[in-house]
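Please read the structure below before turning to the comments.
Missing here: one protein chain of the complex. Every other protein chain is in place.
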Amino acid sequence: MGIARAMRGDTGGQIMLAVLLAVTIVVPVLSLAVPESSPWHLSTYTVTLLGKYLCYALLAVAVDLVWGYLGILSLGHGAFFALGGYAMGMYLMRQIGDRGVYGDPILPDFMVFLNWKELPWFWHGFDLFWFAALMAILVPGVLAYVFGYLAFRSRVTGVYLSIITQALTYALMLAFFRNEMGFGGNNGLTDFKDLLGFDLQSDSTRAGLFIASAIALALGYVACRTIVTSRLGRVAVAIRDAESRTRFIGYRVERIKVAIFTFSAMLAGVAGALYVPQVGIVNPGEFSPLNSIEMVIWVAVGGRATLYGAVAGALMVNYGKSTFTAVFPDAWLFALGGLFVLVTLFLPRGIAGLLRLRRAG
Amino acid sequence: MSNVDSGAHRGAQILVILSIWLLGLVFSGNLAADSLEDALPKLADRSFAVKQRAVESIAASGNARALDILKALLAGDLYTRDGDPAVVVVRKAGAAMRISDPLTGQDLGEVERAAIKKIQLNNAMRTALRGAIAARTLASPDPALRLKAAREMMGDGSPAATGALSAQLEREQDPAVREAVSLALAVANMRSDRAETRLAAVAGLEGSLQSEARNALVELAGSDPDAAVKAAAAKALSAMDTRLTWNARAETLFFGLSLGSVLVLAAIGLAITFGVMGVINMAHGELIMLGAYTTYLVQQAMPGLIDYSLLVAIPAAFIVSGLFGIAIERTVIRFLYGRPLETLLATFGLSLILQQLVRTTISAQNVAVQNPSWMSGSWQVNPALAITYNRLFILIFALLVFAGLLVILRRTTLGLQVRAVSQNRAMARAMGVRSARVDALTFGLGAGIAGVAGVALSQLTNVGPNMGQAYIIDSFMVVVFGGVGNLWGTLIGGMTLGVANKLMEPWAGAVLAKILVLVFIILFIQKRPRGLFPQRGRAGEG
Partner (left out) sequence: MRQRDLIKRLVLGSGLALGLSATIQIHAADDTIKVGVLHSLSGTMAISETTLKDTVLMLVDEQNKKGGLLGKKLEAVVVDPASDWPLFAEKARGLLEKDKVAAVFGCWTSVSRKSVLPVFEELNGLLFYPVQYEGEESSKNVFYTGAAPNQQAIPAVDYLMNELGVKRWVLAGTDYVYPRTTNKILEAYLKQKGVSEKDIMINYTPFGHSDWQSIVSDIKKFGSAGKKTAVVSTINGDANVPFYKELGNQGVSAETIPVVAFSVGEEELSGIDTKPLVGHLAAWNYFMSVDTPENAAFIEQWHKFIKDPKRVTNDPMEAHKIGFDLWVKAVEKAGSTDTDKVVKAIVGLETPNLTGGIAKMLPNHHITKPVLIGEIQDDGQFAVVWQTEGTVPGDAWSDYLPGSKDLEGDWTDPINCGNYNTKTKTCLGAQAK
């Protein structure tokens, strides 16, 4: 079977998928079935936090696919993530209906108080879940396709490519900050009520979203694994290591790059779409270039070119961030910054490298 | 509801009163209710309305000391002592304050700063004071003061002011002041009842760029009852607008170059560390920040000498940031050569640490960096075009830094070695270049230049823990747009982006202009994948 072949020889990935499966079963049970008085009960705080981490992990897998296996250091993957998030956010906004503070059946609150008279054209259709879900994948995909097509055809590589991906997300951030754009400006989209008729504030919806994120991560992981173990994946690695040589052998390097880049962007869009209902807000800050740099750092901490390493890195850095900001609110940047420096100096292959080292020793 | 009276109106009133007094139509200060002696203590009143009346009384008193008192008040030299309503003049004498009597000039000894309280002003009072001082100085022996006074009186169409101006025109000898006075008079005469006076006034405005003159012309061109005056005004207006358009273009160009010079300054250190050494230095912004904080600390250390502080701060910032740079290179970056993407990770971590370091050691708040007096104000090229000194100096400074760096790289041994190591490390080592030392010095040089840029930026914007973040992305854009590894590219790239931004800003708005510039960079890189000035040879293969 395809999955079995894709996962063969990927011990780390097998362990990760097994843990993910266990967590997907255990977390909802502990959250929903165990009474609150029990020490084993998981609070909604923990469930949403874990759900958020899973979305980040999926995003990290998407980044690692292009960086680890194709050699494209994208400093703009946050843009695809945010676009997926906005598509979902727009659906959730439309679901509020007349429950907004002004009771307007069509217009979201921010449009009412900024005196908009009617819904802008690009908001139409987002009242349908299938349309929004499609857009969450398509919009990042199309953007990545166009951007990749232009850039790879012109043979923009290395740092030049990294910096223009950064320019892309930066330009989008500034654009979404503009209130005239009709995406809620700096405040973004918030105050969501329900998703597909399920109340977003109920514990079971949260558990459901958590399970959905876990499934998305598992599927995304297996899909990426399938790509990297296929012939396409081997050519990708060849491109990463010697682009010109691969081109001279006769491969259409641009097409392969565009295809994988677009797929990765769609994956990021899915992660964003799952992220937004769990954190309850999407705003232009998600486009911030610093966020995109952070994503690269998750992958680097986890271990570049090992997909399970990307997952581990995303989980670890974010767990660290959550804990440090609560425990040492005044000094957590020292801890996080120090972690990055130490990892680069002492763990050049990231956590995955550490695990491999252990097994060897 | 309020305790302040209408400022602008009151200011005009005072001008009228003073002008009348000046013309000798009033022979004593009887017009005002209070004498100077009576009015003086009222300056210390809590109510601004009472203070305002006191200023009027003083101005109208005709006392020889009145002008000095008003000037001292405007300069913030008038105080009261604790528990004593009498107003005193205070001059700084070392740590202590020397006080004297405003009426007699008699010395009253020294006091502690804490024992005196400054008399506070508001806008209405300041306007009144300036008006009063201007009207009195129109007859001053100093031509510079007369010039200032004439300019201040422009647009004040009251008959008294017109009278004062024409009287001054009769006896004025200085050509510059004459021009200003006649221009002010022409503007005033454009509101005359007689058509020929207005016509003559319009003719007299030829070549002028004053906004007051333009406002008057707009009025005449729109609604003058006399057809000849109307036509003349319309013609003068369109000629004036053409000149104004050219001035506006010159202004936009300067704004663009100035923005460009800021970008160049911020990016040029990165052009060394990133462009020449290939280190993706995310801590570059924080090195700029360290330079700005050094300026702050230098100013704290030499409080009385703000005007010279920048001269000390520039080398100090170079050394501080340079040493930080060398330390970073020796402890972290030297282990990462040949792995440029990992330098991104490590330097990003360092940037977080540096930010937090400043937050914990100095303060999470912004700090106040003062502007030396020679960096404040603007050079008035003509009435429609002013070039601010700080921007002008920073533009020149950016070019000097660029030239200096070029000389270092092209003409010194270090520069030769830097170029050798960046082109072929192994070969350079084989030729006897101590590459480790060269790396440390190069990184230190790039970091030091970033620190120097911080000194310049501290004169323009906030100095706080986050200031580096504001420049890091723009800096990378400039270096990449110009072409990695090419200093000229950074200069031309930065200036181009600055001018492009400012050209678009008037019609697109600040945000859209910036977005368009970014889109332009993205598209430009498609056309020229290695930037404006690509590096030649194998070193260019990434």
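Order of writing sets the chain letters: A and B. Residues in each chain are counted from 1.
Here, a residue touches a chain if its C-beta (ideal position, glycine included) is under 8 Å from a C-beta of that chain, and two chains touch if they have at least 3 such contacts.
Source: prediction; values computed, not measured.
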{"item": "Hidden partner chain, touching residue among B:V50, B:A195, B:L460 or B:V519", "value": "B:L460"}
{"item": "Residue of B:A139, B:L297 or B:A470 touching the missing chain in the full complex", "value": "B:A470"}
{"item": "Contact partner of the left-out chain, one of A:S154, A:T229 or A:S322", "value": "A:S322"}
{"item": "Interface residues of chain B (partner: the chain not displayed)", "value": "1-9, 48, 76, 120-124, 126-127, 130, 155, 211-212, 214-215, 251-252, 255, 258-259, 262, 355-356, 359, 364-371, 376-378, 380, 386, 388-391, 459-466, 469-470, 501-502, 505-506, 509-511, 514"}
{"item": "Absent-chain interface as seen on chain A, which is shown", "value": "43-45, 48-49, 52, 98-104, 110, 112-115, 174, 177-179, 185-188, 190-193, 201, 279-281, 283, 285, 322-323, 325-327, 329-330, 332-333, 342, 346-347, 354, 357, 361"}
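What we mean here is this: only the chains that are shown with their structure count from here on.
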{"item": "Centre distance in Å when chain A and chain B are each reduced to the mean of their C-alpha atoms", "value": "44"}
{"item": "Residues of chain A that touch chain B when the two form their complex", "value": "73, 147, 150-151, 153-160, 163-164, 166-168, 170-171, 174-175, 177-178, 289-290, 293, 296-297, 300-301, 330-331, 333-334, 336-341, 343-345, 348"}
{"item": "Contacting residues of chain B [partner chain A, same complex]", "value": "274, 280, 282, 332, 335-336, 339-346, 348-353, 355-357, 360, 469, 473, 476-477, 480, 484, 511-512, 514-515, 518-519, 521-523, 525-527, 529-531, 542"}
